[in-house]
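A single protein chain has been removed from this complex, and every other one stays in its place.
Order as written gives the chain letters A, B and C; numbering starts at 1 within each chain.
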Amino acid sequence: MSIQKMISEHPQVGGDFNESLAQAVKHAMYCAAICNSCADACSAEEMDMRQCIRTCLDCSDVCEATYRVATRRTGENRQLLRTVLATCIHACEICEAECARHDNPHCRRCARMCRECAEDCRTALETLNDEVHADH
Amino acid sequence: MSIQKMISEHPQVGGDFNESLAQAVKHAMYCAAICNSCADACSAEEMDMRQCIRTCLDCSDVCEATYRVATRRTGENRQLLRTVLATCIHACEICEAECARHDNPHCRRCARMCRECAEDCRTALETLNDEVHADH
Amino acid sequence: MSIQKMISEHPQVGGDFNESLAQAVKHAMYCAAICNSCADACSAEEMDMRQCIRTCLDCSDVCEATYRVATRRTGENRQLLRTVLATCIHACEICEAECARHDNPHCRRCARMCRECAEDCRTALETLNDEVHADH
Partner (left out) sequence: MSIQKMISEHPQVGGDFNESLAQAVKHAMYCAAICNSCADACSAEEMDMRQCIRTCLDCSDVCEATYRVATRRTGENRQLLRTVLATCIHACEICEAECARHDNPHCRRCARMCRECAEDCRTALETLNDEVHADH
């Protein structure tokens, strides 16, 4: 199954397909899952991981709202989309910084995922800003 | 069941209970439910409600992430909490404006709920900013 | 804001308002929030609460899906609604049993909420079964 195809075949997308946004949707979806799993794995560790559990659950919630909002292409909600992408970047940066402090496979993977997701959201945000400028 | 009590009895809240934040949590939770219901009711209307379905679903997703992040009091995530509350205000303002255009009971209720939720998030945001200033 | 009113004014509910189902929706929404908060509070406790964190997060996810599905009244999905209510009862029973083992305010509240939610879902399930029998 391809998230790109899912979006490109949407009746209101058509020629207006934004590859960067599709990539951000895909990685925010993965990041929501990876963070949810990392929070659970953190609770199984012996050391005190409570701050990491929290940042992971927060990031999972934000990523999920992000990918769901960014997936909807019916109607217009571009201003909110920008705000949501910026919020997702913030959540991912915080979670990456926290996970980077812990030397275990799930936190390393989660930090990597958060970094990728933040980068993709940043790129998507730039293309949306460019589109706005092109409108004028 | 009381959302206020739920938060005030959290082991890391204690004397630091923020009544405004508790109110924002409660109303964001209700707003997520009301918007989810309004989107469904909109799809049952005869006229074209697609823009309203979209803004309601987007607002529901953002409100839910907001109340979940704002409920967690273990560890520190105050910066993200501020970003999330601001995003929630944005989503609620957009949804209120869209629902206010439609004259039916579910859209009227949803517009009212969004307005209240945005106000509560604004008040909570101010108390968080005050606390930061008080720290210095 | 009233969840009962939200449902009763839905364009496809009208005279067919099911008070028991509305009560189950409301309590599943609260239970999702209380379990989410209890998981976070559990992670702040000194003793090993990992099993309780897990059952709370699982129960929160199931309650949320339940209240959202049960809120939608457009179209027909009564069979799924029954399956979902039964699943919610199961999740609440497991979470109540786990939380009842821990003597702290958030687990006591969460256990109570899960018990109430399970009872309401059971009652709602019975009314749905009665309606099916009445159809024949």
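Quick note on the criterion: a contact is a pair of C-beta atoms (placed from the backbone, for glycine too) under 8 Å apart; a residue touches a chain by one contact, two chains touch by 3 or more.
From a predicted model like this one, the values you see are computed outputs, not experimental measurements.
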{"item": "Candidate in contact with the missing chain, chosen from A:N36, A:T55 or A:T83", "value": "A:N36"}
{"item": "Contacting the left-out chain in the complete assembly, out of C:I3, C:A41 or C:V84", "value": "C:V84"}
{"item": "Residues of chain B (touch criterion as defined above) contacting the omitted chain", "value": "40, 43-44, 50, 53-54, 57"}
{"item": "Contact footprint on chain C, counting only the chain that is left out", "value": "50-51, 53-55, 57-58, 61-62, 64-65, 68-69, 72, 74-77, 79-80, 83-84, 86-87, 90-91, 94"}
{"item": "Residues of chain A in contact with the chain not shown", "value": "1, 3, 5-7, 9-12, 25, 27, 29-30, 33-34, 36-37, 40-41, 43-45, 64, 67-68, 71-74, 104-106, 109, 112-113, 116"}
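Everything below uses one rule, namely that only the chains that are shown with their structure count from here on.
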{"item": "Inter-chain centre distance, chain A versus chain C - centres from mean C-alpha coordinates, in Å", "value": "29"}
{"item": "Shared interface positions of chain A, touching two or more other chains", "value": "50, 53-54, 57"}
